[in-house]
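Only one protein chain is missing from this complex, and each of the others stays in its spot.
Chain lettering (A and B) follows the sequence in which the chains are written, and residue indices restart at 1 in each chain.
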Amino acid sequence: MSATKVTVRLTVNGKDYVREVEPRYLLADFLRHELHLTGTHIGCEHGVCGACTVLINGKTGRSCLQFAAALDGAEITTVEGIAGDGPLHPVQEAFHEAHALQCGYCTPGFLMTTIEFLGQNPDPDRDEIRQALTNNMCRCTGYLNIIDAVEDAAKRLREGAREA
Amino acid sequence: MKPAAFDYHRPDSLEEACALLAEHGASARVLAGGQSLVPLMNMRILSPAVLIDINRCRELSYLRREDGVIACGALTRQGEAETSDLVAAHLPLMAAAMPHVGVRASRNFGTVCGSLAHADPLAELPSVAAALDARFVIASSRGRREVSAGDFFVSALTNCIEPDEMLAEVRLPVMPATARCAFLEIANRAHGFAVAGVAASIDLDRDGRCTRARLSAMGAGDTTARLAEVEALLEGQRLDDALIGEAGAAATAAAEPAEDVHASADYRAQVIGTLVRKALRQMLNPQGGRG
Partner (left out) sequence: MKAIEDFTLVGKTILRREDAYLMRGKAQFLDDLPEPKGLIHIAFVLSPYARADILSVDASAAKALPGVIDVLTGRDFAGDIKLFAPVIEIGGYRPVGRPVVAVDRVNFVGEYVAVILAESPYVAQDALDLVDVSYDPLPSVAGIRDAMKPDAPVLHDHLGDNLIFRTAFETEGFADRFAEGDVVLEEEFRLGRVTGVMIEPRGCMACPDPIATNLTLWTPTQIPHIVRTAIADHLDISESVLRVVTPAVGGGFGTKAHVYPDELIVVALARRYGRAVKWVQDRREELLTNAHAREHILKIRIAAKTDGEIRAVHLDVKTNCGAYPNHPYSPTLEATAAVRMMPGPYRIRNYKYDVCSVTTNTAPTGAYRGTGQPSAFLAIEGMMDRIGRRLGLDPADVRRRNVIRPEEFPYVNVVGVRYDTGSYSQSLERGLEMIGYDAFRAAQPKDRLVDGKYRGIGICNYTEVSGTGAPGWRVRGFAKMPGFDSSRVVVEPDGKVTVYISQADAGQGHYTTFAQLAADRLGVDWADVTVVEGDTSKTPYGTGTFASRGSVVGGGTVIRCSEKVGVKIRRLAGYMLNADPERLVLRDGRVFDPDDAARGLTLREVAETAYSMNNLGLPQGEEHGLEATDYYDPPMVTMANGTHVVQVAVDPQDGRIEIERYAVVHDCGRVINPKIVEGQVHGATVQGIGEALMEEIVYDAEGQHLNANLLDYLLPTAMDVPDLELSHIETPSIDTVGGIKGAAEGGLTGAVPALANAVCDALSGLGVNITRVPLRPSFVLEQIRNAQAAGEGRT
């Protein structure tokens, strides 16, 4: 069994990286320990909890179930890429005002899910929101404030789009 | 949980992938979406020495209608099937099942063929494929062969693919425009891995007689299979309450489910009968039945 490294080119939050990695190196570990983007968290490593959720070519994916090497050429967005160092994104503002996070460990994953979901469904009802949020698990909040936050974020984004 | 090391190959074509399989055989696994495979690798339940990543085999990414079937290539994502107009129009049973398959993030990357090859008797797509009389196109450097669902699903998490082969395509016969279908599943919470489920499709003639019945259940046994006893009971008959009741009882009687932390065998058997009855009633309802 060889540990021959593979070259991988990834664009993460708009920045290009070229690295040599073992094929088995999980994307989550690559982001966290190779690029020091530790906002993406690991909760289970079997694809259930969603704490590791990032956007891969615009779609939510479990970074604990992807090999970095297999994503050569992909564009990844992590939680750090939502607002950078600038003002909080409307989704983040909505989470903040709704008290939709407590320990914050699962929150990056929820933010990525919310951004994808509202991009596809800009005016969801609460049941649609609940269904979309099965993409992630939270143990602190009991989800209710997160549902409120997504509802509010949808409104903010619609109003922002009208103003634009 | 970190996976064991492996040799990594990323062929550009099905032919190349098959050549690699011919070379490495049982020590290799095919990586498509990875949503079933990588958890097993992370937990070191499976540690293949060789991983053949087919995500660059663009030729395998298709969902098209041809010769009366919807042909779905090995790289077609579950999410693509979920939003496909072709699937909505011609495979409403699959369209009905898709929202139950995993979650958004797993559907974005998981493939239809990947879920089928995983052969989990509690998964949605294998049952749907069985109920749709799917044909499985298995490729290798020795050529192609096509098998039925009955032959493809051997037992729990076991399919008929040989070590040097891979599932290249699944062919799902276009459902007749008159067909009615229903997909129902039940879990220990509102959304999650099913404890039991039923994928069903029937055709009724002008007199309300069932001309064709296809039913498959999740959790009825250790293998994805059709509910042959129920189908035999229904075909040629008018569906009334009594027959629906009998159909449910037959499904329960024929079931040989597993017992696990989620449910007893008896529960699964009971619930499969209930779901069969519900599915039949739903399909009889003039409003419902088309996905």
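The criterion applied here is as follows: contacts are C-beta pairs under 8 Å (C-beta built on N, C-alpha and C of every residue); 3 or more make two chains touch, one makes a residue touch a chain.
Everything quoted here is computed from the prediction, not taken from an experiment.
A.B. asks: Touching the hidden chain in the complete assembly: which of A:27, A:51 or A:153 does that?
C.D. replies: Of these options, the touching residue for the absent chain is A:51.
A.B. asks: Kindly note down the residues of chain B that lie in touch with the hidden chain.
C.D. replies: Those residues of chain B that touch the unshown chain are 1-2, 4-5, 43-44, 186, 188-193, 195, 260-264, 266-267, 270-271, 274, 278.
A.B. asks: Could you pull out which residues of chain A are in touch with the chain that's been left out?
C.D. replies: The list for chain A reads 22, 24-25, 29, 32-33, 37-46, 48-49, 51, 78-80, 82-83, 88, 92, 95-97, 99, 101-108, 111, 126, 129-131, 133-134, 137-147.
Here is the rule we go by: only the chains that are shown with their structure count from here on.
A.B. asks: Could you please state the distance in Å, as a whole number, between where the Cα atoms of chain A are centred and where those of chain B are centred?
C.D. replies: 29
A.B. asks: Note which residues of chain B are touching chain A in the complex, please.
C.D. replies: Touching chain A: residues 1-8, 10, 31, 34-35, 38-39, 41-43, 49, 51, 53, 55, 79, 99, 103-106, 108-109, 191-192 of chain B.
A.B. asks: Looking at the complex, which residues from chain A come into contact with chain B?
C.D. replies: 1-4, 6, 22-24, 26, 29, 45-47, 50, 53, 56, 59-62, 64-67, 69-70, 113, 116-117, 131-132, 134-135
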